[in-house]
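Below is one structure, written out as structure tokens, with a few remarks after it.
Of the protein chains in this complex, all but one are displayed in their positions.
In this document, chain identifiers A, B and C correspond to the written order of the chains, with residue numbering beginning at 1 in each.
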Amino acid sequence: MPWTKIQADDSRRPGIFSSGQGVREISYRDAIREALGQALDMDPDVFLIGEGIDDPGGVFGTTRGLSEVYGAERVMDSPIAENGMTGVAIGAAVTGMRPVLIHMRVDFLPLSMDQIINHAAKWSYMTGGRVKVPLTIRAIIGRGWGSAAQHSQSLQALFAHIPGLRVLMPASPYDAKGLLLGSIASDSPTVVIEHRWLYDQKEAVPEEAYIIHAGRGTIRREGTDVSIVASSYMVYEALRAASELEKRGMSAEVVDLRSVFPLDEELIVSSVRKTGRLIIADTGWRSCGISAEVAALAAEKALDSLKAPVKRICLPPAPTPASPALEQAYYPTFQQIVATAREMQ
Amino acid sequence: MPWTKIQADDSRRPGIFSSGQGVREISYRDAIREALGQALDMDPDVFLIGEGIDDPGGVFGTTRGLSEVYGAERVMDSPIAENGMTGVAIGAAVTGMRPVLIHMRVDFLPLSMDQIINHAAKWSYMTGGRVKVPLTIRAIIGRGWGSAAQHSQSLQALFAHIPGLRVLMPASPYDAKGLLLGSIASDSPTVVIEHRWLYDQKEAVPEEAYIIHAGRGTIRREGTDVSIVASSYMVYEALRAASELEKRGMSAEVVDLRSVFPLDEELIVSSVRKTGRLIIADTGWRSCGISAEVAALAAEKALDSLKAPVKRICLPPAPTPASPALEQAYYPTFQQIVATAREMQ
Amino acid sequence: MTGRINKETLTALFRTMLRIRLFEDRVVSLYPDQEMKCPVHLCIGQEAIAAGVCIHLRKEDYIFSTHRSHGHCIAKGMGLRPLAAELYGRSNGCSRGRGGSMHLADPENGIPGTTAIVGGCIPIAVGAALSARMKKNGRIAVAFFGDGAAEEGTFHEGLNYASLRKLPVIFVCENNFYATNSPLKARQPEVNIADKAAGHGMPGVWGDGNDVMFVHDACKEAVERARAGGGPTLLEFRTYRWKGHVGPDSDIETGCRPAAEYEEWVRRCPVEMFGKRLMKEAVLSQGDIDRLTVSIGAEIDDAMEFARRSPFPQQSEMLDHVY
Partner (left out) sequence: MTGRINKETLTALFRTMLRIRLFEDRVVSLYPDQEMKCPVHLCIGQEAIAAGVCIHLRKEDYIFSTHRSHGHCIAKGMGLRPLAAELYGRSNGCSRGRGGSMHLADPENGIPGTTAIVGGCIPIAVGAALSARMKKNGRIAVAFFGDGAAEEGTFHEGLNYASLRKLPVIFVCENNFYATNSPLKARQPEVNIADKAAGHGMPGVWGDGNDVMFVHDACKEAVERARAGGGPTLLEFRTYRWKGHVGPDSDIETGCRPAAEYEEWVRRCPVEMFGKRLMKEAVLSQGDIDRLTVSIGAEIDDAMEFARRSPFPQQSEMLDHVY
């Protein structure tokens, strides 16, 4: 097992866009591609499979060139059959492989819910731990340009409800690489949800392989008046809101969940205890969403420190509209976070 | 449209097992069968479809005899093809029928998540409201006798996350009938989740057809010291806990959600405001579950009245074990509710 | 060859193909303005199928389609104004601006909706056929889908049920040999898609989807069978899309498909081939075609103009139509 030899970063490292001295900066896209290449290099049991992952676009660039380097036997195109191909990946995983199954959109995961929820998530338990499922599923949240109802869903909560799964949502290039490698190294099924709008983000990323374990969030920015707990693309809106709030004399702490299941309860609770105010900014819907879980956590474990009602910033309860006029209003921005924080003062 | 002529009960009627004078009592099972029969009687566009619904067992008795009365053209057996058959039901619904699609277990719904989430839930929105999906999906939570990981899931939260769906969980026979008829009468897709352990419950149920709309909970028992918000089978555990607590001098209010999406926010919030303590008892898992949403609601809208941290009583974060030794401990009971309430005092 | 079919029908077929082509050509030319803010999956090169199938359908018959549905909707009777307005995201678009190019609907013209989930529309069309059977209204349903959809479980689940119940539904597979940039041979063993019908106990027919007469004839038989209670048919029409999977550009330069393959298919342009044939058989003259081109062009001018002048949905209406 080459995976035990890789350094794990359990530091809850704060930096985002941290540009170390002389450290190379790469994009979120390239960080993912680098992680995939390194996993393929390190372990012959790793393979990638997904619809069109070997085509010139290479899943928005994240698999570009890999099929040329590693060959079609390790970077495999796939029929359009999400449930079946998830089953195929599970079958490979339970017999010793470490597949990475790649979807262009989160919206295609509902087709494979049976294999993910009923099979991948439960196989270890159902076999009394005798058979593990080291499966990584990557899927991308779409947004904008009329992607509309079936090409822009942010369904992390559906997976975060299911014991046996882990659900990761990297916001930064550093985390994209580390969480993806951590997921491939793990013996359990993990859903890694990326965001299309993050692919061009750049950050200093070490060249060597490293692992970030599930279950650890990070503080992106320290503050004292309000905790903004966010994940994925909403971390950026949260950071922007924090800058804005600073100008208006309010000090916001930004917590990046990174792992939405399991949550880093300790980190969230201690931040809320410190600031006494909680805003949760999620890329998805509200009802039974990640934002509900974080809010519930605060109500359970930090109630006495809450100085104001908890606030959630989520999508409106509607499918995504196609029209640009509606799409624009559909997505919450830093401005809503700012306004919300100011109301809480 | 025969459906507009039926009386709606918007009273948030409290009774459970209410045995009115001279009013006939029937079981939850028979209340469902009666609702289905009345729907078939009233409206030629209604039909039932599902695997084995016409067999002698009749879905634990809830469809027994209906195929004989209404014929195989209106009470249809089905191939084992959940996603496809959900699509078939949607196709019938968008062209003017009111199908009721029946599953023996909630666990089979993940196979049809694509048609439920990507199609049924979004069709009205995607067509600008021009085409509606009057579809009812019934599914049953299994429990006990080693049903194990794939035959006992309680997945309401997955549906309660999706705008465009409604999710109902009747606990009493009266509600089973009214909510099911309300769902069939509605122009929107509704998932009705029943519980296998409720089928023998009896209650006074009017013979005539009546409707309970989604979005309305009910107070099952009034109290002043703690609100126990429950649904489905957990309502009974909550009521038993309330009796027990009364003996120990604590007055518990039991709120039956009935509709888990949308929630009856007003009812929940006013109960929490009154009692200042909130326990949520759900049949499902915790993370991003119904219990999270209710807790979040309290943290958002009733924070200042909360005298103690919110508590959630859910399944442990594991798939269902088969062994009776584990199964027994897996399911929370009234005793846990009692102990939790006493800790909150 | 075309003589057994009357002139009106032949002209209608040609006119539909030309309308689709010219409409999509216009989308290509206007798209760079960045005012149609939604992904467009063009069917240029595949027009014969939409035309040859829909000519047999009545207004009240149902079609269901995919992300690549402009042609089907035009052929089934959707007006160019509501179609254009939908592409422009306007409130009087066929889906009131909520759907965009991938989710077109027009129930009054037998288009209950389209879905961009591959394979999604297949069982839904079967359900519409079930509905027609139960309502005894004599309607039939058509599902349009691509070769990629034949890999999805819903394809087989839909066919199995349609055949079991002998429902009045026609499965029209537009085999353009690609799903996004994946070639068919990377996704399916070498079996005609039409031959998958036998496993479900229904007839399957395949042939040249660029020959509108072939499409017309194959579909005619299928429609007659469906209306007569003879059950479903699977039709596989081989064709080719000229543009990339999505958007107005060709993907040949970017190496997605071999140039020679592309050129071979462009030589076999369905619109041009049929136009020439009609001229050769003196059904239409060059003048007729020119006049048709001009009048359709004017109709498209009007539709695009209408769309651009139309209002956007209001943000206050965000939650309308969810239920």
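By our rule, contacts are C-beta pairs under 8 Å (C-beta built on N, C-alpha and C of every residue); 3 or more make two chains touch, one makes a residue touch a chain.
None of these values were measured; they are calculated from a predicted model.
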{"item": "Where the missing chain makes contact, among the chains that are shown", "value": "A, B, C"}
{"item": "Residue, one of A:23, A:69 or A:131, that touches the chain absent here", "value": "A:131"}
{"item": "Residue of B:81, B:257 or B:338 in touch with the missing chain, whole complex considered", "value": "B:81"}
{"item": "Candidates C:21, C:156 or C:277 - the one touching the absent chain", "value": "C:156"}
{"item": "Residues in chain B touching the chain absent from view", "value": "51-52, 55-57, 77-84, 107-108, 111, 145-151, 316-319, 321-330"}
{"item": "Positions on chain A where the hidden chain makes contact", "value": "45, 47, 73, 78-79, 81, 83-97, 99, 114-115, 118-119, 123-131, 163-164, 166, 187-188"}
{"item": "Chain C, residues in touch with the chain not shown (by the definition above)", "value": "151-157, 160, 163-164, 186-191, 195-202"}
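FYI, only the chains that are shown with their structure count from here on.
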{"item": "Distance between the centres, which are taken as Cα means, of chain B and chain A, whole angstrom", "value": "31"}
{"item": "Distance from chain C to chain B - Cα centre to Cα centre, in angstrom", "value": "41"}
{"item": "Between chain C and chain A, distance of the C-alpha-averaged centres to the nearest whole Å", "value": "37"}
{"item": "Overlap residues in chain B, where contacts from two or more other chains coincide", "value": "83, 114, 118, 125-126, 163-164"}
{"item": "Per-residue overlap in chain C, given as positions that touch at least 2 other chains", "value": "93, 95, 97-99, 103, 115, 117, 153, 322"}
